[in-house]
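The complex is shown incomplete by one protein chain, all other protein chains being positioned as in the whole.
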Amino acid sequence: MFAEVFAELGGEVTAREAVNVGDTDMKPVLTSIATGAPEIIYFPIFEPEGNLIAAQSREVAGLETVILMGADGLFADTFPEATGSAAVGMYLSGPYVDVNDADYKAFLDKWADQIGGVPPSGFHAHAFDATNMLLNGIEAVAVVDADGTVHIGRQALRDYLYGLKDYNGLTGNLTCNENGDCATGEALGVFKLSEAEVNGSWPPPVFWQP
Amino acid sequence: MQSYRIRRINWTDLFMWVVGAALLALIVGGTYLTLQQGKFTAVQWFDLAVFGLAQGSVYALIALGYTLVYGILRMINFAHSEIFMSGAFIGYFAATGMQRAGFMQENPLLGIIIIFLTAMTTSAVLAILLERIAYRPLRGAPRLVPLITAIGASFFLQYTFRGLFGTQNRAYPEIDVIKGTVPLFGDFQIQKIQIIVIAAAAMMMAFLVLFVQYTKTGKAMRAVSEDKSVAALMGIDVDAIIVRTFILGASLAGAAGVLYCFMFRIVTFYMGFIPGIKAFTAAVLGGIGNPAGAMLGGLFLGIFESLGPTLFLDGLGVPAPYQLKDVIAFTMLVMVLIFRPTGILGERLSRAKA
Partner (left out) sequence: MSTTQNTFDWRKTLQLGLIGGLVGVLIALVGMVDEFDKRDIVAGTLSMGWTLLLLTALITGYFAASMMPKGRGLPGIVSAVVASAIFAVVMSVLAWLVDRFDLRQVLVNASPNLVKILTFEQGVPNGLFMLIGAGAAVGLLGGVIHILPDRIRKAVALGLSMVALLGLLQEIIQVSLAGFEGVSKALEWMFGKGTEKGLSVAGAIVVFIVVAAGNLLWNTNAPKVNAQFNKLPQKSRRSLRWLGYGILFLVIIYLPAVLGLYLTEVVNSTGLFILMGLGLNIVVGFAGLLDLGYVAFYAIGAYTVGVLTNFSGELTWHFGWNFWLALPVAVSLAVLAGVVLGVPVLNMRGDYLAIVTLGFGEIIRILALSDFLKPSIGGSQGIVNIPPPQFLGVLINNPQTLYYVIVAGAILALFISQRLRDSRLGRSWKALREDEDVAQAMGINLVATKLLAFATGAAFSGLSGSILAVKLGTIYPHSFALLISINVLALIIVGGMGSIPGVFVGGLLLAGMPELLREFAEYRLLIYGALLVVMMQVRPEGFWPEATHKRELHEAEAVKPAEAEA
């Protein structure tokens, strides 16, 4: 998907590779990528493989200054710390909610109060919305029968969720379509990591937003 | 009887020769095509080889632990990979502690030595406990029994570490003195860390060889591995020698853990599994029970893994050849064992004593 859209927009894909979960030595694969002299490496994968790719790319001839970009799988506070200096200047796409939004602010305050710090990974606001929608749905469709047993109809719950309109969540005004997709597609952003994140600051500043 | 025998040998052997020949053709063809494409420069080949050598040195250090224990007890110490992991893990706490206190920046060399000592001690203590609690009561039991115990111990240790220290990704701090590269000639250069890993591993292996060859304990170890009961008759305390063997193997694994983390930095509770399997493969490849074989097997496997996918598969147009790295490693293992069932330097163990 990414590669196709990228090519459509005029980019040239020099290499497409894959690694396995549990791999640690990324040098061979990075060396092969280096032969295409790319300007950017995009690796939408998870920790710890993502950390290893980022760190080792700096040690492969030809990739010392290549632009690195990851996705939400690496959007966690442990990533820059565990990657070290190689993470400086790296881009990450991930979920984004405006911190000035009053509801989100209240959410963050509650988080700091009950758990401490800031949410360590990206999708907290989305998860919060999804859970609330689901709980609302259960409340709406659940039936209590004579002997006190609670029944939650599977189809009824599904109908409720698919038909949801204008739910006011942290991530925006949500309306579900016939496939059950409810996200606005706008609560996303691209972030840029700097020295501060490597030293433990989180979340990083947003760099671009749709 | 005679005709039956001939027919049988022909059938299975023929099958294996065909498979072997096909694989060989694939390797040669792939190599030729890759080299012909000229996609990779000499510098890149050199980098890959050095990297493989560094990785292989770590494998070799771990493999020595497998092979030493196997030589004496004739058992696969499956939990050895966890001993490697434990060293790296506790070494991490030492490293981050010193980093935070600023000690690492002031006395980097002393700091590194402390990390090594911590890791090696942890591994050794764990190995002593393991031997005492899990393995010693099983002397003389049928062979499957200690093997299964070892598998159990491996899981137990892995998940104990997970329970104690959690599942998050932890990483060794970046140590400035071991960063950067050393230029050789032209465009060729080597990472400092790779030099350190290779040199440290070579030193430890040399030490091991001298130890086994010339010290009293080393001689006793060789005697015990030859024949336990005769060794006991000669006045050797067999149990003590076994414990020392475990300590020796575990210290090497602990050191390997630190070297591994200097290269890759990430520490997790499951980090031992894959290097452990690879090192065991290396030990078998070189001929299990034979320390020189373990070293050779480790280096061989490291280089093979690093160069193999690129060299053999890239030219054939296989997509994402690096995913198949382990397939290559294991296929090579099977092939070596078929055509030389005792490994590269092994005695005839798999048939005779095993």
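Note that the chains take the letters A and B in the order they are written out, and that residue 1 is the start of every chain.
Operating definition for what follows: a residue touches a chain if its C-beta (ideal position, glycine included) is under 8 Å from a C-beta of that chain, and two chains touch if they have at least 3 such contacts.
This structure is a prediction, so every number in the text was calculated from the model and none was measured.
The hidden chain, counted over the whole complex, makes contact with A, B.
When the omitted chain is restored, the residue from B:V43, B:A292 or B:L337 that touches it is B:L337. Set against the missing chain, the residues B:Q44, B:T281 or B:T310 yield one that touches it, B:T281.
Residue-level contact of subunit B with the missing chain is found at 8, 12, 15-16, 19, 70, 75-76, 93, 133-134, 137-138, 140-149, 151-160, 162-166, 277, 280-281, 284, 288, 318-321, 323-324, 326-327, 330-331, 333-334, 337-338, 341, 350-351, 354. Where subunit A meets the chain that is not shown, the touching residues are 18, 20.
The working rule: only the chains that are shown with their structure count from here on.
Each chain gets one centre point, the mean of its Cα atoms, and the points for subunit A and subunit B are 37 Å apart. For subunit B in complex with subunit A, the touching residues are 39-40, 43-44, 47-48, 51, 55, 168-171, 174, 187, 191, 264-266, 268, 270, 273-274, 305-307, 309-310, 314, 319-323, 325-326.
Only residues 16-20, 22-25, 27-29, 31-32, 34-35, 47-48, 51-52, 55, 59-61, 78-79, 81-85 of subunit A touch subunit B when the two sit together in their complex.
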